[in-house]
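One chain of protein is taken out of this complex; the other chains stay put.
Labels run A and B following the written order; every chain starts at residue 1.
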Amino acid sequence: MAKAKPRVKVPKSAKAGEVITIKTLISHKMESGQRKDKAGKVIPRKIINKFTCEFNGTKVFGCDIDPAISANPYLEFTAKVPESGEFKFTWVDDDGSVYETGKKIEVK
Amino acid sequence: MNSTTLKWAGLLTAASVFAAGAAIAEPDNNTLVIDGQQLVTDVEAPKGSPLSRVYSGWRFRSPETQAFEMDDFENPAFPAVEQGEALWNTVEGEAGKSCATCHEDASETMKGVRASMPKWNEKLGKPHTLETQINACRTDNMKAEAWKWEAPNMLAMTAYVGLQSRGMPVSVKTDGPMQSWTDKGKELYYTRVGQLDMSCANCHEDNYGKMIRADHLSQGQINGFPTYRLKWGGLGSIHRRFSGCMKNIRATPYKRGSDEFIALELYLASRGAGLSVETPAVRN
Partner (left out) sequence: MKLDRRQVLGLTAGAAVLAVAGIRVNPASAAAEETKKQVMEFTGGKEPASGKITLKAPEIAENGNTVPISVSVESAMSGDDLVESVMILAEGNPNPDVATFHFTEMSGEASATTRMRLAKTQNVVAVAKMKDGSVYSDTRLVKVTIGGCGG
């Protein structure tokens, strides 16, 4: 797969103060820098090295990622939402690319 | 060392490989439910089968590997499925068509397709697999380039098309013009090949449920392909799996898309009749 594609799963609605579970996955090879190609040359490292989740501009959860995380990095974590708003998810690639996606939630 | 000695050495190797794990047997009793839909992972074997029951490979995996398949979000094959969906709607080739131009909504038109492949094709004079059918559409109708058997786009498309049959029972036609292909597949299944002098049946019929070193042997059912293998870190085709098995027994694999592998795919599908299509499954 050429371009990394993020996927996120957030409940559509929640009660105020409820702790919800968020699942995220991004398609990415996570080339560890430990492998060699057929000619015996080390394949250079290229991974997603950072993930952050914000809600209405406030940081909820973050993760520093090392090459030991599997291909197609999966992260599951929780969030406590005080009000309706939007989650913003950001993945940072070794090559400087930034992948972003958002998800709205309604708090009843 | 003459050839007889070599053969005995091979047999001894094979015997000792299975012996160690003989104590652990049988698939587990877990139930595969994906987003509320229960799938059939064991069923009475079809008439004439040497097995009494057929089991999906899912039943032989660890609880952690099983869990990956039980939620489409956690299933790592789904980014590829989404890629397949995008390709379905992408116009390609000189005819200016996409898959959707003719087949419209895949969730309607592709229902049951995976479950009935390989399928006889009169024009071709041989069975179509899902891969050759997709390429025939691309070259004949779209006037687009054919995809390679194991190309990411082909895997994405076979996963997307296959998903539309998920939960439906595997059911391939084996009579009429398919009879000779089924027979050919059966012959290949029971023929010992390679330096280890083993057939498919030695592992997947005689010894399923046992441990082959650290691996829990399944019946080698193909109802979940293309499958996301943790070992591959991605999707792979049925023929890639065959190829891997053949290398393990130190045999020279047939080519992907060869008549041999098509016949074997057909015969294996017929052995797994009644199991739910699990595409895209997750295995170790």
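Following the convention adopted for this analysis, a contact is a pair of C-beta atoms (placed from the backbone, for glycine too) under 8 Å apart; a residue touches a chain by one contact, two chains touch by 3 or more.
Remember, it's a predicted structure, so these values are computed and weren't measured experimentally.
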Which of B:Ser49, B:Thr65, B:Thr109 or B:Ser171 contacts the chain that the document leaves out: B:Thr65
Option from A:Asp37, A:Asp66 or A:Asp95 whose C-beta touches the chain left out: A:Asp66
Contact set of chain B toward the excluded chain (per top definition): 61-65, 67-68, 76, 203, 212-215, 217, 229-231, 233, 241, 243-245, 247-248, 283-284
In chain A, positions touching the absent partner: 19-20, 32, 34, 55, 58-71, 73-80
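Criterion: only the chains that are shown with their structure count from here on.
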Complex contacts: residues of chain A adjacent to chain B: 1, 5, 7, 9, 23, 25-27, 29, 70-72, 74
In the complex with chain A, residue positions of chain B that touch it: 73-74, 76, 78-80, 82-83, 152, 233-234
